[in-house]
Structures are given as structure tokens and as C-alpha cells.
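Showing just some of the chains, left in place.
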Amino acid sequence: MEEITVRTHRQTEMIDITAAVQDAVRRTGVRQGVCTVFVPHTTAGITINENADPAVVHDILMEIEKLIPQRDGYAHAEGNSAAHIKSSLFGCSTAVIVEQGRLRLGTWQSIFFCEFDGPRTRSVWIQVTGDRGIVKGEK
Amino acid sequence: MEEITVRTHRQTEMIDITAAVQDAVRRTGVRQGVCTVFVPHTTAGITINENADPAVVHDILMEIEKLIPQRDGYAHAEGNSAAHIKSSLFGCSTAVIVEQGRLRLGTWQSIFFCEFDGPRTRSVWIQVTGDRGIVKGEK
């Protein structure tokens, strides 16, 4: 398993971690398979979306904030229920196909760590399953 | 990796791709494992839900449209921010267990490609990890 450290700077923030995930995939030596990206936190999440225009990330965070307000009569005493709810809606894991040792993403896709209760120092765990090197039955 | 092409015909639409995913699983020759279904787009998604009554799909699309309106003061100039947001909420990947070379789905489950910014021609990528044929330690 590989680990990435992510330093967040705002309460809610989406940080492009594609390059760091790609580095982790390379370190595993897996050539063909699936990369599982897992966030071990309950007030953060993971998503794949566009990073070409920063307005996309802005709009995602703004609209999710409208849907799940910071204060809305929550019971949880820590005051970060909105972050827990966003975490469940975005999910804490995603899977990306690996081919020839590289993440296979669409043209406009980047992998984002989603901070919903920052700023904090966070971790992302990466496991790659599949075949190392050239194996029989694979081209 | 296997690829499916999906032609969508409306702006928002859920298209049952279960049969095409099953065909792709068969082509990989994997008998026991996990099928990762990945959508390489940032304004589309993937979900598993009921296809017996088309009213279910109608209600899902209608309610998500209420939650994430097409226009809501978004910054992104392309005008398709709602589609990006829906993509992150539904997610662009899902995993289905494979047994004896077949997708193992619940009685009422179908795999749907979710178009949120159509009509377009879209791709779905499929990777199946696991064991081919009868291997030692597997029955």
C-alpha cells in the first residue's frame, strides 16, 4: 500500500492529487489492473472531475454547500456534521483503471482530494491490484 | 481493458448498459473477481439501480434536477456546471463482483450510464481483475 500526505488550507477545498497518485502507481510496479484510492477520514472525500477551468471546482463546492449547509439543526456536538454528510455523498474511495503502469483517465479528468472540514493534514491510501510486468495471457 | 460506446439522445438520461458490460466481462475471460466500470467523462456518471419500472429512472433524474438546477448562479462559463456536480455525486466508477464469468447483480439491479450533458457519444471503460479459468485454491 502507498500513502500520500495532503495539506489542506481552507475549510472546504478540492485538491488535485492526480500526479501524486500516478507516482504511487509507478512505485507499486503494477502494469495492468485497478488503482483504489482511499481516503481514511470521515470529514473528507474523493472525486474525479475537471481541473481545466477552476470555476468547475468552485461551482461544485458552492452548490454542495447550498445543499448541505454548515448549520442546519444538527445533533453532532463537534459542529462538523455537514462535512460528514458531504463525505458520504462523495464517497471515500474511487477506482481508476491502470494500463501500462499509468492511470487511465479521460481527457478532462483529474483526481481530487475533497476537504470538507479543514484546514488539516490528511492522508490518502493507494492500493493497486493486477499484474506486474509482462505476464502470460497479457499483451 | 474493454471499451463500450454509448450514444445518448437527451440532455439528461440514464441508459442501461448491463448487457454490454456483461459482454465485456466475457471477453476478458476472467471467471472470479471484480469488474470496475469507469466513465472517462466529467459531465456523466455511473449508477446501479432498478430498470423494471421506468418511473424509477424518471424520478431519479427529476429529483436530482431539483437538487442541482441547470442554472444556479454558477461561475463556469460553459454552462454545464450542473452536469459536473451531478457527476461527482453519482461518481464515475462502480464495482460489480464477477462469479463464474458473470456479473453478480441483485434481482432488480441494472448498471446505468448517466448522461448529464447530452446528447453526446460517450465511452465506458471496463477492467476486470481476478482469476482466469480454474486456478489452484479456487473451486
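Residue numbering begins at 1 within each chain, and the chains themselves are lettered A and B in the order written.
Simple rule for what comes next: contacts are C-beta pairs under 8 Å (C-beta built on N, C-alpha and C of every residue); 3 or more make two chains touch, one makes a residue touch a chain.
Everything quoted here is computed from the prediction, not taken from an experiment.
Number of identical chains making up the complete complex in this structure, 2 of which are shown: 3.
Keep this in mind: only the chains that are shown with their structure count from here on.
Centre-to-centre spacing of chain A and chain B amounts to 19 Å, using the average Cα coordinate of each chain.
By the touch criterion stated above, chain A contacts chain B in their complex at residues 32-34, 47-50, 53, 55-56, 58-60, 62-64, 66-67, 89-91, 94-99, 104-109, 129-130, 137.
In the complex of the two chains, the chain B residues touching chain A come out as 1, 29, 34, 36, 38-42, 67-68, 72-78, 81-82, 84-85, 87-89, 91-93, 95, 123, 125, 127, 129, 132.
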